[in-house]
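The other protein chains are all here in position, but one chain of the complex has been omitted.
Our next item is subunit A:
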């Protein structure tokens, strides 16, 4: 079954419910990781990286905007309201992506952890790539079309983060030690990135996306050569130590992030900005 028109969609309530859930996961993931990326602005290890990282962040925010737009088209509300106006318990992003970049505030005394940034972004981008490849065959055609667009930019994002990952791990010494710790930390929550949440099975049944197991296997297969090249141990199981963001479970980091990113919006949500 392929759904191309909104009229068809509105006649399939269960299908629509699973689709909306998936779109919120996709949108909220990219939105919050792009927010964390924007906090890094001006603080990256060198100016060239500041330029590259902010370009990736901008692309990622653009992807979030495309998913929110699909939700708006379906009738879920204005894209800007969906991005800025929803509370933490309504968000569907993985907990790993909402975590702060490190101690401090983005304007005062930031002590951001570049190792965490590299590992989180590399692992997430690889997971996103696996997901996007699957979504190219999505039964909801407008989403399949968005997946094709996102995929074009993803190639460079993935190459960027993989290069950093290999370089820093293989540099040995302090860099390797910091990276190893970051890998451990990211794996503690990484199962949340690969999760499709409570409605996951329904999404698979509707032909929206491949199953969690298939996506996870593809992710492992993609990173395996990189782990071998860097002589790191690749676990077969990951964790969700702080809960599953797909089901609305979140941390104080998200609440604080939402307050910041919607500060101006909330002054007057009805105004034109």
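Please note the rule applied: a residue touches a chain if its C-beta (ideal position, glycine included) is under 8 Å from a C-beta of that chain, and two chains touch if they have at least 3 such contacts; residues count from 1.
The definition used in the following text is that contacts and distances are computed from a predicted model.
Its record in UniProt calls the unshown chain "Ring-1,2-phenylacetyl-CoA epoxidase subunit PaaA", which is the match among "Ring-1,2-phenylacetyl-CoA epoxidase subunit PaaA", "Cytochrome-c oxidase", "Branched-chain amino acid ABC transporter permease" or "Glycine--tRNA ligase beta subunit".
Note that of A:3, A:70, A:147 or A:168, the residue touching the chain absent from this view is A:168. For subunit A, the residues in touch with the chain missing from this view are 35, 38-39, 41-48, 50-51, 54-55, 57-58, 61-62, 64-65, 68, 79-80, 83-84, 106-112, 114, 167-168, 171, 173-175, 178, 260-261, 263-265, 267-268, 271-273.
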